[in-house]
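All protein chains of the complex are present and in place, except for one that has been dropped.
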Amino acid sequence: MRRIPVNHPANPVSVRGRETTTDKGSSSMALIEAEDLTKSFRQADKDPGLAGSLRHLVRRRYQEKLAVDHISLRVGAGEAVAYVGPNGAGKSTTVKLLSGILVPTSGQVRIDGLVPHENRMAVAQRIGVLFGQRTQLWWDLTVADSLSTLRDVYGVDPAVHRRRLARFDEVLGLGEILPVVGRKLSLGQRVRADLAAALLHAPPVVYLDEPTIGLDVGVKDRVRAFLRSLADEGTTVMLTSHDLQDIEDVCHRLVIIDGGRIIFDGSMAALKDEFAKERLLRLETVEPLDPQALRPLLPLTEVRQGEHPREVLIRFDRFKVTAAQVVAATGTLAEITDFRVDEPQIEDVIRRVYTGELLLGSGAARG
Amino acid sequence: MTWNPRPYLALARATARSAVVFRLQFALSLFSVLFQLVAMLAVWHALLSHKPLTGFTWPKMEVYLLVTFTAGAVVSNFSDFRISYKIRNGQVALDLVKPLDYQRARLAETVGGLGGELLSVLLVWAVGLAFGVRLDLPALRYLALFAVSLVLLVLLKFTLTYLTGLLCFWTKNYLGIYWARLAIVSLLSGALVPLSLLPHWLGETAQWLPFAGMTSTPGLLLIGNATGGQAYRLVAVQLVWAVLLWSAARLAWRGAMRQVTIQGG
Partner (left out) sequence: MSPLRITRIYLRMLGTHLRGSLEYEWDFWLMVFAAVLTQLVSVVFLRVVFTLIPDLDGWTFWPIVIMFGLISFGEGIGSLFFEGMWRLAYRINQGELDYMLVRPYPLALQVTSAEIGLNGLGNITSGGAMIVLGLCRAPIHWSPGLVLVAPLLFVSAMTIKVSISVTTNAASFWIQGPNPLFAMAVHQGGELTRYPLTLFPIALRSVFCLVVPFAFVGFFPAEFVTGGHALWIGLATPAVAAYCVLVARFAFRRGVLRYESTGS
């Protein structure tokens, strides 16, 4: 299913000193390039009520709403990028700018060297898009007919199409929903069908905007596994999602956007390492242990009672204290029967970025 | 039965506001009626330059056509499509929950839009008069009848629009109903051709239909072609039809409620 990315001769191959690495090694060709990309929307500034409307008739006032504020991004072939941010941060707007749906107010965007809104047809062959909240399937057609029509539009050879459908069936269970009419699809079925629709022409770049929204766990797992395999095969994947588990499972690079600006752009692992210095150690003791007694022994940690008197939780910075030290200290007070170390979740880290707890500074490779 | 006028007034105000907010759309919906006026003026000018037709001279025709414009401008497309839009989009559920009489609420909204519509009507009349349209006002009692006739015109047009809007509960396709209604009304209301100039059998029947009250009756009253007993008869017919259609709409509403398929969504 892998398609060789198109080499555009005019596109200079360069790598700016960037910390981004992928498991396939540093990619030297930027498939997606955004430079100082900005998009602002004009909204009418009106007072409420009839009087306000009449006043607006006479004197118009407009407000500029900056949705995307000078973002710069380079994504190489085969990268799997997560694009994350709170609601209204500008994620969907960015995806639309990168796919040519919106025209930038200023700045540049190039997909495989082409400007999307000037080369729509050419760029369309190179990208696949999935908007989780909308379907591109025809309401009155079966999934099979919808996909067949799209096959025609994209100019995919019928034999190749059949093979791809078989692959989708293997991985997503597409076969069972092929005969279902568009309007009768359940949400999970619809997303799977839309995924097939986005990929049936094997584009080298794929944008997925909230692909797992509203799906149940089983389908989510299947979709994530599929996206992982896509990324492994060299397709460039750009994923925006509120479900941080999606991101952790599929992507290696994380870009965080807030208020229209990129506040972090780097590898997921680096982020975890850099900021998720915490570990949480759960210890179970034979006899109940009073946290008060433990605290003076472990000054750099936070000690709490667990779910029951014989469990104690210790949160610590692993660069300052080691798990071994914590266990040893606790062992002097009580006999330990069980312990568990909880790794940092990217969810927690990102949540703390959103809430402002974690301010990203010079440590992160800036976007 | 006492009812609180306040929520209805609020609805009227809200519609007036939306006419200002969506002023472009509002204006455009009136343009179509304006174009029709221009066309008819041109055609009838040519027609009447040959020879006068029974009861219609060119000056009288000008005034008659201005009344046609007035009839077309009130309860314009803007209100029309709004009434049916809610039904088509299944938003009617929200309105049903409000403790308001659905029919009267739609009437309130229509009245709200009336402000802007009447303003444009007055504007067009002013322009017409400035360009030399001669308005010979009839006797005072016929002028009064004319005023009554205008009010009944609004009521008739509203109920007809509302009735056809209700059909959206049974069919998804409002445009078809809209065009059919437009075609029938334009012919039988005397908007295209004064009823007295239609083939005898058609003109005679049309006089007794509700559509006559939607252009012909007020038009004839203003230009003085309807006098004496005939004038009172025409207005009476208008009144009867206004009441009948209003009641018919209530029945249709009950039928629609039984048929409630909330479409769209």
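First chain written, first letter: the chains are A and B, and each begins at residue 1.
Keep this in mind: a contact is a pair of C-beta atoms (placed from the backbone, for glycine too) under 8 Å apart; a residue touches a chain by one contact, two chains touch by 3 or more.
All of these numbers come straight from a predicted model, not from anything done at the bench.
Trainee: Using the touch definition up top, pick the residue from A:Gln136, A:Ser229, A:Gln245 or A:Gln325 that touches the left-out chain.
Mentor: A:Gln136
Trainee: May I ask which residue of B:Ala10, B:Ala144 or B:Leu175 touches the chain that does not appear here?
Mentor: Of the candidates B:Ala10, B:Ala144 or B:Leu175, B:Leu175 is in touch with the missing chain.
Trainee: Using the document's contact rule, name the residues of chain A that touch the chain not shown here.
Mentor: 41, 67, 87-93, 96, 99-103, 117, 120-125, 127, 129, 131, 133-134, 136, 138-141, 145, 149-150, 152-155
Trainee: What does the interface between chain B and the hidden chain look like in terms of residue numbers?
Mentor: Missing-chain contacts on chain B: residues 22, 24-25, 28-29, 31-32, 35-36, 38-39, 42-43, 45-47, 50-51, 53, 77, 81, 171-173, 175-180, 182-184, 186-187, 192-193, 197-199.
Definition applied: only the chains that are shown with their structure count from here on.
Trainee: Which whole number of Å gives the spacing of the CA centres of chain A and chain B?
Mentor: Comparing mean C-alpha positions, chain B is 56 Å from chain A.
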